[in-house]
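One structure below.
In this view, the complex is presented without one of its protein chains, the others remaining in place.
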Amino acid sequence: MRKEVILTTLGLRAGYGGKPVLQGLEIEVRESEIVAVIGRNGVGKSTLMKSLIGLVPAMSGSIVYRGEAVEQLPAHKRARLGMGYVPQGRDVFPRLTVGENMAVGAAIKGGGIPEEGRRRVVDAFPILQERWSQRAGTMSGGQQQQLAIGRVLIADPHLILLDEPSEGIQPNIVQDIARNMVELNRKTGVTIILVEQNLDMIRAMAQRAYVMDKGRITASLAREALDDAAEMRRHLAV
Amino acid sequence: AENPIKLGVLEDQSGDFAAATIGKVHAIQLAAEEINKSGGIMGRPLELVTYDTQSDNTRYQEFMRRVLQRDKVDVVFAGFSSASREAYRPIVDQFNGFAFYNNQYEGGVCDGHMVVTGAVPEQQFSTLIPYMMQTYGKKVYTLAADYNFGQISAEWVRKIVKENGGEMAGEEFIPLGVSQFSQSIQNIQKAKPDFVVTLLVGTAQASYYEQAASANVNLPMASSVNVGQGYEHKRFKPPSLKDMYVTTNYIEEIDTPKSKEFYAKFKAKFPSEPYVNQEAENSYLAVYLYKQMVERAKSTNRDEIRKVIAMGDVCMDAPEGKVCIDPKSQHMSHTIYLAKVGADHSISFPKIWEDIKPYWLGEAGCDLTKKDPMAQYTPSNPPPKP
Amino acid sequence: MALLQLRDLNKHFGGLHVTNSVNLVLEQGEIHCLIGPNGAGKSTLFRLILGEHHPGSGQIWFADEDITALKSFARIRRGLSVKFQVPGVFKSLSVRQNLEIALQSRLHGAALDKEIEGLLAFLNLEAEQAQLAGNLSHGQKQWLEIGMAISLKPRLLLLDEPTAGMSPEETHLTGEMVRRLNAAGMTVLAIEHDMAFVRQVAQRVTVLHLGQVFAQGSIDEIVADERVAAIYLGQAHA
Amino acid sequence: MTGFLGLFRRLEGPQTLGRGPAFWALFALVLAGALAYPLFSDGYTVGNTVYFFVWVFIALSLSLIWGYGGSLSFGQTAFFGIAGYGYGILTINFGASYGFTWIALLLAIGMAALVAALLGYFMFFGRIGGVFLGIVTLAVTLMLERFMAQTAGPEWRIGAARLNGFNGMSAMPPLTIPWFGGPIVLFADVGLYYVVLAMLVLVYLALRILMNSSFGNVIVAIRENPERAEMLGYDIRKYQLITFVIGAALAGLSGVLYTVWGQYITPSSMGMTAASLPLIWVAVGGRSDLTATIIGTLVVLSGFQALTIYGSQYALVFMGVLLVLTVLIAPNGLVLGLITWVTKRVARRKQETA
């Protein structure tokens, strides 16, 4: 049984200052999938993620999310439709405490931080509990990354956009994150789009992958291809 | 028609001083209109060249050059604050211009390029202070703006109090722009004077009256600037200016036929004018004085006009009464009214002094009929003795 | 001969002891990797070495000189250079200008231009040389920052997670570069979470944990250490 | 010799707009126009132009410190005032003969620079930056204003020079060139025009060279990321201090010229309004470029003056509206915005024809 399509882009062009980085990009993601997007530095992976959440406006083309065209919606409306975004470079609120950062993440649910959500997040990332009242800007890089993920998870998103979550994280926690996300995906059916360069993490998480180059999808890889080291190297070669 | 006589007008129509000076521009417009209706000056119409100096000294410098060099006006009426006058005076001197300063001020300008129609300290304090001391007692507290005008005026007060056998209970200087007076109010209460001389300048400092009233200071007050310039009795809620005594050469409440006629004409032309203050009257009469000077000199040439002034009989019947230009200082004699503010902020005039002369500069050694030093003197910095 | 010596370095923020009596000796000419859990204090240690933070107690010796009290710029002039964890490029200057500023204290005129061309080619940023550095992708910024750090021709190069966000291929290239620089006489101290990189370059590895030196040795010794596996590496590497 | 040529090479570079023969031809054209124009104009216009030029130096000082260096100094007027009063005090005491006014000009600028060196040392070596720098410099200039405003009394004199409080100090001699057969006195007219124009061109070219040199690179680097700049081995405090002192000297030059122009200097030239005006000029033109700063300052000054002359009571309202619109429409400043727009158009045209 094939699951329903949750996200499609058609002819998506987006970029900065009038210059498109994405050149008519097309992807399709189904409910409860974990799809990786891979590609070399600067090909536009982060730009794709930003245009999906609405931080980079689409110049043309469409983004359909759960049957609704969202390319004109501002970011906060897309977030309220259940998209969660973990940016590359973390972007925690530096002068807010960990708890306050979490509260911002939980705000779309209305009210304060749900206890159940908090438990789920601090179980996955115990350091967040430990540093609950520390200002986020003074946390180490890896700690901030965990906060950025936790901040999104707390709102129970339907679709998570993860931009290089392994960056700067210690190996065993990379494994933990991968495991946690897979588990979450199994339990709740959350869909995940993962931009990664860490092959271990891709293998541990992704069910399939898109290869991106110069703003276009150049290949679509099945699960088996991800384990083929030679094939992967070919796609990521400089 | 004859080619017009050009009168430059540089006054603050916006910014900090606008409240007290827009009326000056209107008064000049009124006088010019009247003069032009009745045939102009020697048959030549009077043309105004007006710029808004925006309460900004540098604008005075720019526009004084402009009226003198570009517009080539015959005479300029310019300036509210003494600082603005000092900013433009070097330019008037350099280009050999002719300027009227129609404003009450601290006195002392001895400059052949200038005619001053505003009242000066000896006119306002030699009348006010002895009256107050007789009426209320000999302990005096001065609260004055901390710049040239305030300091020099306070010096006059100090001198006159001493001459009349009184004593200064205290003296306090307030930087321009200050609006909070709690400490000063307490200082005054501590000094327990018989009355307070308030020489507060600018709209911010006028806040003193409301604050003193609400702290129940309840002392008689005397001033040479307030009420006559900034009509505080109209702006603040009674009774905050109760028992305020002001020596002024004009305010709109003056109840003489001449004054009423002037006031009526003014209001007819400018119905929404909030108040007709002394500087407005100074400016109005100055236009007529200038007319007289030109007609008698048969020229707009400054040297010719100064020869007329030197005769010592350039006088007129102004709305305030008779005024004359003193040839030595080119300042003006005034009728000085003692205005008293009542509890309901109505004005009464307990006393009027006629023909009070601007004597100090002449006595101190300024004689423009002989020598033109183009300088400003003060009692503690008088002209060098020959 | 020891190039850098940390003697009993202590640093705390409020109640948090971030480094706790750290002693570390770096030999002239070695490539030394510093690993350890997120928040272990690795980046803080770099900031202490560079004079961005000042230690509560302890000393820092560089080339037989006590530099503990020196200002940052003075330390740099004695032969230190750094690539930070979060790239700190000059955002509204062009890529070319970024490099020029790094090089100009050493080179002038035609030699400067030639060196810049060489670097641009090496960093794979030739096409972006006129771009504003702030508009580079994350990985490109990392490259640029590495380029600026090596421009100084330091005696000791400090790299804080140089390969974060790079593909395996690029990581490998970076490793090769580090080895080449080392062969030319540069001592290197690198913080990394990417074990492939560590294995590729490290002659010696120090594990930092809770602000203390937890283990030290060759990469094989470290990987074989179960304690390290437990706190840091996890299953995959054990 | 090569060093000298090197200087010329630095006249253009990434830090300054305008390069190549086309730009320098335009520059020569503008300069020729500026040299010729007094011949076809009246005394008022020339004197008024000098007045606008006077303010350009303080604008340039702010462009240097703020636009290039990233330190928002709210108190350039302090140096303006110090130098203005300094010139007044010196010349009132020592007169104008033997070219002393020129020595006074240099000494007065030196005073401003000295005060800036002390204040700058205090700030930059105390790691004061960002808004804090703005507020410290503002505090200094306001302190000077308040203090000077109350120096009306005769006890406030330095030699023969009365400070004269809020009313301001006047009657200092204009710049005077000793000459055979009697000194040439530079009133605000053609003579002063050429002198100030020469200074302006000199300062402009010198600043271009400075900003395109390695010194300029470091200044800009500090603006972008002081930590990174320090980690490249630059003692950023030293660079900031030097920039600040150069800026103060330029502001001081403005102050002296202003004093000379109107033979008058007043405490209000160090007040709140005076302190914020240069920020406006510089921001409107485009603070991060010298050329844009000069053009912007001249445009704003003459535009506002024209508005005041012809705009009646609405002048200030118009000015306000213009400022708001400028910021909304031209994010990098009017002049920079215009230049970028034009170059884009030209590039597109070229592409189309190619």
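A few notes on this one:
Which chain is which? They are A, B, C and D, in the order written, and residues in each are numbered from 1.
Note that contacts are C-beta pairs under 8 Å (C-beta built on N, C-alpha and C of every residue); 3 or more make two chains touch, one makes a residue touch a chain.
Assume contacts and distances are computed from a predicted model.
Missing chain, UniProt name from the options "C-deglycosylation enzyme beta subunit", "Dihydroorotate dehydrogenase", "Branched-chain amino acid ABC transporter permease" or "Quinol oxidase subunit 2": "Branched-chain amino acid ABC transporter permease".
For the chain missing from the display, the contacting residue among A:Gly11, A:Pro74 or A:Pro126 is A:Pro74, taking the whole complex into account. Across D:Leu11, D:Met199 or D:Met272, the single residue that touches the chain missing here is D:Met272.
When the full complex is taken into account, the listed residue touching the unshown chain is D:Gly126, out of D:Gly6, D:Gly126 or D:Pro154. When the omitted chain is restored, the residue from B:Pro175, B:Pro220 or B:Pro382 that touches it is B:Pro175.
Remark: the omitted chain is touched by one listed residue; of B:Ser207, B:Thr256 or B:Thr369 this is B:Ser207. Seen across the whole complex, the unshown chain contacts subunit A at 53-55, 74-76, 79-80, 84-85, 87, 91-96, 100-101, 103-105, 107-108, 111-112, 134-135, 138, 151-152, 155.
In the full complex, subunit D touches the hidden chain at residues 72, 122, 126-129, 131-132, 134-136, 138-140, 142-143, 146-147, 150, 272, 276, 279-280, 283-284, 313-317, 319-324, 326-328, 331. Where subunit B meets the chain that is not shown, the touching residues are 14-16, 18-19, 22, 146, 172-175, 177-180, 182-184, 186, 189-190, 203-204, 206-207, 210-211, 213-217, 234-237, 240, 272, 274.
As a convention for this text, only the chains that are shown with their structure count from here on.
Minimum number of contact steps separating subunit A from subunit B: 3. The minimum number of touch steps separating subunit B from subunit C is 2. Centrality by Cα centroid goes to chain D. Among the other chains, B has the CA centre that is most remote from the centre of subunit C. Remark: subunit C and subunit D have CA centroids separated by 43 Å (rounded to whole angstrom).
If you average the CA atoms of subunit B and of subunit D, the two centres end up 37 Å from each other. Note on chain placement: the centre of subunit A and the centre of subunit D lie 51 Å apart, centres being C-alpha means. The multi-chain contact residues of subunit B, meaning those touching 2 or more other chains, do not exist; every residue touches at most one other chain.
Taken as a contact graph, the chains are arranged in an open line, each linked only to its neighbours along the path.
All chain pairs that count as touching, in label order, are A-C, B-D, C-D.
The part of subunit D that touches subunit B in the complex is made up of residues 42-45, 47-48, 51, 146, 149-150, 152-154, 162, 164-168, 170-171, 187-188, 262-264, 266, 268-269, 273, 305, 308-309, 312-313, 315-316. Those residues of subunit D that touch subunit C in the complex are listed here as 6, 14, 214, 217-218, 220-221, 224-225, 227-236. Touching subunit D in their complex are the following residues of subunit B: 13-14, 51-52, 54, 56-59, 61-62, 65-66, 69-70, 82-83, 85-87, 89-91, 94, 146-148, 151-152, 173, 175-176, 374-376, 378, 380-381.
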